[in-house]
Structure formats: structure tokens, C-alpha cells
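Every protein chain except one is present and positioned as in the full complex.
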Amino acid sequence: MSLSSRHLLQLEGTPKKDLDLILDTAESFREILDRPIKKVPPLRGKTVVNIFYEPSTRTKLSFELAEKRLSADTMTFTTAMSSVRKGESLKDTVRNIEAMKIDMVVVRHSSAGVPYYLTQCLEANIINAGDGTHEHPTQGLLDIFTIRQKYGKIKGLRVLLVGDLKHSRVARSNIWGLKTLGASVAICGPSTLLPYEAEKFGIDVYTDIDEAMEGVDVVNILRIQLERQKAGLFPSQREYTNLFGITTERLKRLNKNYTIMHPGPMNRGVEISNDVADSPASVILSQVTNGQAVRMAVLYLLSGAEEQGNKV
Amino acid sequence: MNKNNAHEIMDDHKMARAITRIAHEILERNGGAESLVIVGILTRGAHLAARLAETIKGIEGVDIPVGLMDINLYRDDVHFNPDQPEVRKTEIMFDIDEKNLILVDDVLYTGRTIRAALSQIIDLGRPWTVQLAVLVDRGHRQLPIRADYVGKNIPTSFEDNVRVYFTESDESDQVVLYPATDKKSKNGEIK
Partner (left out) sequence: MQFDLLIINGTLMDPGFGFTKKADLGIKDGKIAKVFDEGKLTRKVIDKFPAESIVDAEGAIVTPGLVDIHVHFREPGREDKETIQSGSRAAAAGGFTTVACMPNTQPAIDNQETVKFVTSLAEKGDCRVYCVGAITKNRDGEELSEIGDLVKAGVVAISDDGDYLQNPEMMRRALEYARMFDIPVISHAEDEFLAGGGIVNESFESSRLGMQGRPAVAEEIAILRDIKLAGLTGGRLHIAHVSTAGGVEAIRRGKAEGVKVTAEVAPHHFTLTDDLIGEKFDTNLRVNPPIRSEADRQAMIKGLIDGTIDCIATDHAPHTEEEKDVEFDQASPGMIGLETSLGLAITELSDRGYLAIPDLLRKMSSNPAKIIGLEPNSLNEGEVADITIFDPEARWVVKKEKFLSKSKNSPFVGRKLKGKIKATVMGGRITYRAK
């Protein structure tokens, strides 16, 4: 049982069998989270380093916990305590860390392609925890896992992503993963916040939220970053909420047994109303729990994959 | 595996008799079924666990909680294996604290699987006792572990292969010994 790559860099191009293996394995790990002792030994003796060049609370915590629950030794390094500001290059920083004899690196960085770059400088297994606005594969996987948990399948479902699609790494990972697994994917947001030539992702593109919601099973609501408004990409928060905010009223067009998701952190009252966020259809907290199981699965599966590389 | 020299150790009748005997022994030693829970090690230990529970129900008329356990996360050879073993679901939907837990596997060999299972059990709770039931004990222990209930003791050489088949996953109920033919041993591998 192994993945076809020794790194997890992106869901674009990740084959279906790898996605299935990660999701199936996550299913097994999900049970461990309900045990009195939420810890298993397979990464005993492995050292995992979390390198966060961008502020993050939940992803960082989720990875740290997942690593600890697999009995790995972990350390976390964030920009605040890094030598980045002292002018050290990324390459030197990560090589210094690797010289401390580590096995895996979880990296978040504001530049797209950094996880790939690290595979070229390091021998460790690399997991992308978000690179610029490119991809955030474990978030995509946990969203997909959460959907599969509810419906028992992905194939044939209609999933709508709403919000700032242009600057969303979560959206890109969701789109690629869902499409590989046979879902039909649509996006909806202000036209200034849609990726250029977005239809080339092989998805349906909407700017009218009510039209977009028609026949949808899962709505994944992305966080709208308020600094985009200052950059002139939409006129005001008020107008955004009026045009794209998800309210109970708007849910009527969805399929029965619909699901509401949000990768967090939420701006309640902006992209999602309170009653939608807290409704029975909302699986927002399950997403957080499932994130643990998915990250444990990824760490577990990649930790075995070193022999294929240049490490003996 | 040498299919040509394979010979049957137990047929379906012998297996059924052994399972019935083990069920009686378990009940006798624990003074009934009240405090019992059964946990089978995936895959074929789980089949045996289900058979034992069924047999006990036939004798005592009570349903004993039965769980499944995957021991792969607790293996001691993870770092020696280039491929990560597949992780299947452990399903123990009941409390094991203060219970007499009957741990079930098909074949007892080096004892490493049982060691892994015991480690996992300790992470899951604190049973009053853990008792081990196996259908076949083929010897060659590498750890200080013994079975409390044994269907049949079979003398083997280290390189031989012993397979237990259950109709749940195989064609018939049967125990087969495949004698070693070549030098390719499976040293240290957990069966």
C-alpha cells in the first residue's frame, strides 16, 4: 500500500487510486480520534517539522496534533521566530532544519511552488500545507472526506464553491480532487474574484448565486478576505453579502439532504449567515475533526515512502 | 508456498469441533458469559471470533460483544517495510474496562502480532484479563507469549506456512500446512 509520490504537493494530477487510498486510510484513523487514548505508534522515531511562513492557527494545530497522535516527534517553526527577516534564504533555512536529521516537512508559504522547490533542496518527504493561492491539498482532501462521509460517495454529486475563487488555494485543491473522483463542480463569486478562464478547470462558472445553487448537493463557502475590498475587487462588504452571502432563504434551491461547508475561519454575517452556519446541514465542525484523520493518513502513508527516493 | 506437498491438518468437522471445545473452555474458565467480550484480529481472527461468539450464544443463549482489531499501526516492523501496511478499521463498539477480553487469532506463531494487539488493547482500555484463543499453535515463539485456548498444536519447521481458511472469506473451512521447499524463508515476518 503506497502512494505514487513520496510528497503531497497538489491534488491536480494526483491519481484517483491515491485519493482513494488516503480517504480509506483516513477512515481508519477517524476511529482512533474517538478512543480514550488518541495515539498510535506508527511514526515513533520519526521527526516532522512544520514550517509556517504564513500565519495559520487551525492548519498548524491540526498538523501538530495529527503528528503527535501518530507518535512522531514534531517541531514547529513560524516566521515570527525564523531567520527569514534576517535575510537568510529559504533554501538555507530549510537545509539547516534538515541538518537536524528530520524526516518530513509540512510547509506553508505565500509563494506558489515552494513545496515543489523544497523537494529539490531536501531529501525529506514534503507536505504542502498551502502555497500562495495555488493549492492546499490536505484541506481539499478533508473537505472531500467530509462529503464522502455523509453521502458514502463523491461520484455524481454536485458541489458548489462560493466566494473569492481567484485567491483560494482551498478552491483549487477541491476542484481537482472532486473532479478526479467524479463530482460535478461549479463555482460562483463576483466576476472580479473568479480565476481568469475559470471554465478551463472543467467546471461551471456562475455569478448569480441563486442560479448557481440549483440542483446542488454541497455548498462550500469560502472565506471572503476583507482586504480584497480595499484592493478594489468588490465595492463593499454590504454589497458582497447582498449578492453572494449564503442565507437560509437561498438554500431553497439546493437538493434535498444538502450540506453546508466552510473551511474557516468564518466571517459570520458576511459570506455565511449565523443560522446557516449553525444549521443541522452544516458540517463545519466535522471538517475540523476530519482534518485530523486526513492529515494522519497522509503523514502515515508518506512516512513509508522514503525508500523510493534517494534516501537509503 | 508449495502447493504440491500441501496437506490438510483440519477439515471443516475438525474445525467445528475445536471451536466448540474452545467455547466450552472459555465459559468454564470465566464462570459463564457475563463478563466476556471477544476481539478478533483482522482478517481471519475476526472470522474465528464471530464463530466463537455464535457458538457461545448457542450454549448460553447470550450475545457477547464482538469487536475487530487491525494491528498494523502497532507492528514492530513498520520501519523495515518500504510499503506502509494498509490500515483497516478497528471496530470495538463497547467498553473493555474490567472485562475478560478474549483476544482471538487464527494462527499463533512468533507472537509478534499478539504483542501488537496487546499494546493496542492497553491504549483502548483496561480489561480485567486478556485471554488468548487461537485455532492453531505452530510454535516458534519469538516473544514470551502463550495461548490460553488452542484448537490444535501443529509441529512445523520455521519456514513452513500454515493457512486457516474460513468460508466467510475462502472456499471452505480448512487448515492446511504448506511445507517449505526452498531456502526463501519469511524470517521474522508477522503472519
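Order of writing sets the chain letters: A and B. Residues in each chain are counted from 1.
We adopt the following convention: contacts are C-beta pairs under 8 Å (C-beta built on N, C-alpha and C of every residue); 3 or more make two chains touch, one makes a residue touch a chain.
Remember, it's a predicted structure, so these values are computed and weren't measured experimentally.
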Among the chains presented, those that the missing one touches: A
Hidden-chain contact residue, picked from the options A:S56, A:S71 or A:S111: A:S111
Contact partner of the left-out chain, one of A:L141, A:A198 or A:M296: A:A198
Hidden partner chain, touching residue among A:R169, A:R223 or A:R295: A:R169
Subunit A, residues in touch with the chain not shown (by the definition above): 12, 89-91, 109, 111-114, 116-117, 120, 131-135, 166-167, 169, 172, 195-198, 200-201
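In this section, only the chains that are shown with their structure count from here on.
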Rounded Å distance between subunit A and subunit B, as computed from the means of their C-alpha atoms: 40
For the subunit A and subunit B complex, residues of the former touching the latter: 1-2, 25, 27-29, 31-32, 35-37, 39-42, 45, 297, 300-301, 303-305, 307-308
Subunit A-touching residues of subunit B, taken from the complex the two chains share: 70, 72-75, 78-79, 81-91, 119-120, 123-125
